[in-house]
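Got a structure for you, questions after.
The complex appears here without one of its protein chains, the remainder shown in place.
The chains carry the letters A and B, assigned in the order they are written, with residues numbered from 1 in each.
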Amino acid sequence: MAHFVEQIIFGLTVGSVYALIALGYTMVYGVMKLINFAHGELFALGAFVGYIFLVTLNWGGLLGPALAIGCVAIIVCVATALAGHALERVAYRPLRHSDRLAAVVSALGASIFLQNVIMVVWGAQYRAFNASLLPTIVWRVAGQSVPLIRVFVFLTAVVTMAGLYLFINRTRFGLAIRAAAIDQGAAKLMGVDVRKVIAVVFLIGPALGGLAGLLVGIYYGQINFNMGQMYGLKAFTAAVIGGIGNIGGAMIGGLLLGLLETLGDAYISGAWKDALAFVALILILVFRPTGILPERVAEKL
Amino acid sequence: MGKFFFQVTFLAMAVLVASAISMTSPSITSSWAASTIKVGVMGPTTGSWASEGQDMVKVIEILADQINAKGGLRGDKVEVVVGDDGGTPKSATLAAQRLLTLGVVAVVGTYGSSVTEATQDIYDEAGVPQIATGSTSIRLSEKGLKKFFRTCPRDDEQGRVLAGKVKELGFSRPAIVHDNTSYAKGLADEARAIFKSQGISEVYYDAINPGDRDFAVALSKIQAQNPDIIVFTGYYPEAAMILRQKREKGWNVPVIGGDATNNRTLVEIAGRAAAAGYYFVSPPSLGDMKTPEAVEFLKVYQAKHNSLPSSVWAVLAGDAFQVIAEAIGNVGADSTKIATYLHNDLKDFKGLSGSISFDEKGDRIGEVYRLYQVDEQGDFSLRE
Partner (left out) sequence: MSLARHPLAQSQKSQRLDHQRHDFRFLQIAGVGLFLALPFIFASLGLTSAPYILDLLSMIGLYALLALSLNVILGMAGLFHMGHAAFFAVGAYVTANLNLTYGWSIMATLPVAAVASGFMALLVAFPVIHLRGDYLLIVTIGIVEIVKIALTNDIFGWTGGPNGLIGVSRPVIFGYRVVKPHDFFYLIWLMVGISTLLFHWLENSRFGRALKYIKEDTVAAEGMGVNTTAYKLMAFVIGAAWAGMAGTIFASKMRAISPESFTFGESVIMFTIVILGGSGHQKGVILGAFLVMGLPELFRQFQDTRLLVYGAALVAMMIFRPQGLWPPKPRLYRLPAPYDQKYPGEEKLKDGDRSC
């Protein structure tokens, strides 16, 4: 049982990173009905932008860990938001009125492009973050080891998600986003600036993905140019499990996927754990065809 | 519409074929460089293993420049032709065919075993010698191919050394972890078989996923079996994560790894404190190449690229290139003669990684593995 509690803690940290990335998929999907396959690459870009400041320029040593991480987090969010915005302008906006699959292929192309940009700029080898940026403190809670840094990752993700949830559900602009997600045409008639909504969604989503990349870099200490592939696919899966298009769903889906993976790893087999996660995905969709919390959008016929 | 697009298509196909011909046809590309000897380098310069492939090319280009600065081989310049195999078998077959059409006399490469395997027949049918540099799978040299060589050792050799060192160090309850790649699983199975023959049975045997970053669960499971050493046969990024997360758990169990963890980035990722005490077996790492050739070479490399090659495999590629150059210098740029020379006449060639000779299977002769341990400063120190 004690073992079980430990696994839950591991699962929640892994899952909270998935959830942060999944939010980017789900927000873009909610408004534009577009699977942004390049989102994983924006996540990787966030990690590498963080690398510039924390390792190449050694802000951690200059400003102290707390201040450095805070400043770099903001820079990373801004940088990936701008990259996401550029991506939307170049690769998606011209295809907004075309067949949806055309945008999917454009997204795949953009993903290949971005991944290789990162490779050319930063090289193909694994890059190491400062291992000693955060002190290795391990709490002992009821015989369980609870590493501080895992709590840090989990709390950062939860606070960010809570903030986003409030923004979407409690502000006027959040209302506009929700309206555009339900019906762009009707939202336009009601005076919602849909172009602006899309632009903002393409700023927030990538920013969250970039932040997740920074967290992964700080926590695991290693990044490489194709890290976005695996995380992107997992996070997309999480978004679908939760019900793609639904903000709360992405959070639940991410945490659930993280738990499924760690429990599958712990109690069944490490080699098969990813397969188990996908089997779970398929089973969930067989019984709930639009995920756990389906988007509240009438199907377009 | 249809007609227009048919014309466009036809034009596109024609351009494709024509440019493929013009790019690869020796009559065009070599007209301005009539007397060069072409040596192919097949490596993954894109894809998941891109860092290995790019380092291979960097090392070989420096060596080729040095040879050419000294006047080339028998008066002819050496030209290095790079073929990107992308780290996948499919892409490698095309890379191999393209290198052949460019008229290479011998080929260095490649890194992954299954990738090398996909190209063995192609080179063999063309009669061009191939020297693999990171493909350690046993079966590659068990097919009776007369023109296949490798400068890297085989998995069984490494498995033997790895298991031997574990026993020598006095451990008896190993936990074996691999990452389900061809290389790591091969090594893990090899080590497992040797443990068994020595009466040691492992307490744990499972895979982790390459590319994963969180091994906390796997470590908990391993800890529950109470091993006295973890044998991890995979690559350095995952090894570093295991070391780091093991320390985070506050668990002090030694870890030993294979030659794919011989990479300086391991210490950077894991942090010195977590990496200290980590064992691995490997061909001599870069810092221990004390031959004048190696010292001088690494100096040149450092000056040109402002870093050292990140792994030993790129250096083994350099050695493969050097033995080819040696053979050409002695018998001329003839594929068959090169292969015969490498089999019969090349004895104790002074390469960067030590002396090189090949046996009748094309495998490298000699004990190359050493046991290393990461010291408190994060350096790789040789243990005897």
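Side notes on the structure shown:
Just so it is clear, a residue touches a chain if its C-beta (ideal position, glycine included) is under 8 Å from a C-beta of that chain, and two chains touch if they have at least 3 such contacts.
Since the structure is predicted, the reported quantities are computational estimates derived from the model, not experimental observations.
One chain is not depicted; across the entire complex it touches A, B. Among A:Leu63, A:Val146 or A:Leu233, the one in contact with the hidden chain is A:Leu233.
Touch with the chain omitted from the figure is made, among B:Pro89, B:Gly277, B:Gly332 or B:Gly378, by B:Pro89. If you put the missing chain back, the residues of chain B touching it would be 1-3, 5-6, 9-10, 12-13, 16-17, 19-21, 23-26, 45-46, 50, 54, 82-84, 87-91, 93-94, 97-98, 100-103, 113-114, 117-118, 121, 137, 139, 180-182, 185-186, 207. Contact between chain A and the absent chain runs through residues 29, 35, 90-91, 94-95, 98-106, 108-117, 119-120, 233, 236-237, 240, 244, 271-272, 274-275, 278-279, 281-282, 285-286, 289-291, 299, 301.
Keep this in mind: only the chains that are shown with their structure count from here on.
Centroids built from CA atoms put chain B at 35 Å from chain A.
In the complex of the two chains, the chain B residues touching chain A come out as 46, 48-51, 53-54, 180, 206-209, 211-214, 216-218, 220-221, 224, 236-237, 240-241, 244, 247-250, 265, 268-274, 310. Residue ranges of chain A in contact with chain B, taken from their complex: 3, 6-7, 10, 13-14, 116, 119, 123-129, 131-132, 136, 138, 145, 147, 149, 216, 220-222, 224-227, 229-230, 262, 265-266, 269-271, 273-274.
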